[in-house]
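Right, one structure below, let's go through it.
Just one protein chain is left out here, and the rest sit where they should.
All chains are identified by letter, namely A and B, in their written order; residue positions are counted from 1 within each chain.
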Amino acid sequence: MADAQPVTEEELRRLSEFLYRRTGMIFTETKRYYVQRRITDRMEATGATSFASYFARLRSDAAGEVEQFINAFTVNETYFYREDHQLRCLTQDLLAERVERRPRDRAIRIWSVPCSTGEEPYSIALWLLENWAQVDAYDIEIVGSDIDTRALKAASEGVFGKRALMRLSPELIGRYFEELGDEQWRILDDIRGSVRFTAANLVETAETRPHGQFDVIFCRNVLIYFDDASRRVAAENLYENLAPGGFICLGHTESMSRISPLFEVRRFDDAIVYQRPRAAHG
Amino acid sequence: MPLIRKGGDAPAPTGGDEPAGKLRSTSPDERWAAARALSGRPEALASLTAALATEQDPRVREALLTGLARIGTPQGAAAIVPLIRSDDASLRTGAIDALRVMPAAALAGPLDSLLSDPETDVRILACDLARALPAPQATRLLCGLLAREPEANVCAAAADVLAECGEPDALPALAACAERFVQVPFLVFALRVAGDRIRAQTPVQDG
Partner (left out) sequence: MAEASSKRVLVVDDASLVRLYYRDALERAGYQVDEALNGLEALEKLHAAPADLLIVDVNMPQMDGFTFLKVLRRQALPVAAIPALVISTEAGAQDREAARQAGGNFYLVKPVSQETLVEYAAMFCGAAP
């Protein structure tokens, strides 16, 4: 039985280029050993006998290999306060811009799509309560959507294990969760009631459109898995679901530069986010 | 509790009737909505194509191009192909991006002729479209091109794709091309790198 052959430097370059072109992700030299290990793992998992055959599989996305491959390099697990620099950006900059000249009675709408098992939209709710001085001045509507209805069911039950809460301080957990024992916590009903969960497929306009327009959309860690055609449609859907001047946050390994030219890039202290231009078009 | 309780109603969706007519609206928002409503519908091929010929708004253009690309047929591709000759760089970019998301089957026909188009820049863009093909097919098409192509920049575009997905039988074509262009250092470099990458991938024969 031959060991999986080590991946050569040139092969690694081929693969890095492919991944960079598709996602914008860059493997730095320092990560080389780690990258090589992951590739070897995927080759073994798929029964590929050579890099060439594995790479062909990856390029054609046979059996969803792109998703598997990306998963081998990124954290696919969702948890509270994930990428909290974006949450900081939300309360430091994005909302301030969104409420400028807005009548007090117009609700702020935030969409977490995909929301998976709910950690992300609940995090937004907690973060706002904890960190946004104007939280009492506006009505805030938070919607969480996902294609996976089982995940949505779990999300609306609001019961989480230790790993999901690892980034929250004991004080926060004490304030917003009820301990069920057995290392399980349930988020308080007040918070649970403040997030509305709906099913939506990002590439089906008929499913996204009824959600209406949002001030801020969190669309993290999903577009990176889509093929070019689906990304294009998803981007157009998201564009429609944003109010003019509204913002969209992607996951930290994702770049709009591989997805769509519809949005403008904005740089804030804590994050780079994308914006639907305020002037309708042009 | 300032956070709204569930059950809050989302704003009603904005529907549009007779989208084909709305493609000529003076409002970009209406044209955008019409383009999206017709997206991917084979019967809308003619209206989307006509609208694209005059549309000036880059975002509406995007939606029109997506609409044609999603039709997914050679006819859809044929409606987009002429735009890669446009004088407007952003329209060329839009057209090539739209073609890139089309199924390989819809592109096979146009690709062959684009690779021998009289215009250099069209051939360069066509090389990049070949990237979407399975490796053996891309290798065959691009090696054919390398053998006859008089423009260094087109050969370089082919080398770029072969560096990603070229198969070992591309090596002689790369070498022959490098000989023809010894006086162009960049191309010699590009062909060499492409060759190195392909060679590194050849499975070793002996144990």
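What we mean here is this: contacts are C-beta pairs under 8 Å (C-beta built on N, C-alpha and C of every residue); 3 or more make two chains touch, one makes a residue touch a chain.
What you see is a predicted model; the values in this text were computed from it and never measured.
Enquirer: Can you list the shown chains that the hidden chain touches?
Expert: For the complete complex, the undisplayed chain touches A, B.
Enquirer: Considering the whole complex, which of B:D29, B:D57 or B:D121 touches the chain not shown?
Expert: B:D121
Enquirer: Please pick, from B:A152, B:C165, B:A178 or B:I198, the residue that touches the omitted chain in the full complex.
Expert: The single option touching the absent chain is B:A152.
Enquirer: Looking at the full complex, which residue from B:E18, B:E43, B:D87 or B:E179 touches the chain that isn't shown here?
Expert: The single option touching the absent chain is B:D87.
Enquirer: In the complete complex, which positions of chain B touch the hidden chain?
Expert: 87, 89-90, 92-93, 96-97, 100, 120-121, 124-125, 128, 152-153, 156-157, 159-160, 163-164, 184-187, 189-190, 193-194
Enquirer: State which residues belonging to chain A touch the missing partner chain.
Expert: Touching the chain left out of view, chain A contributes residues 17, 20-21, 24, 255-261, 264-265, 267, 272.
Keep in mind that, in the parts below, only the chains that are shown with their structure count from here on.
Enquirer: Which of the residues in chain A end up touching chain B in this complex?
Expert: Residues of chain A touching chain B: 2, 5, 8-11, 13-14, 17-18, 21, 50-52, 55-56, 59-60, 107, 125, 128-129, 135-143, 190-191, 193-196, 205, 209-213, 227-229, 232-233, 236, 239-240, 260-262, 280-282.
Enquirer: Once bound in the complex, which stretches of chain B touch chain A?
Expert: 1-8, 10-13, 28-29, 32, 36, 39, 57-60, 62-63, 66, 69-70, 100-102, 134-135, 163-165, 196-197, 199-204, 207
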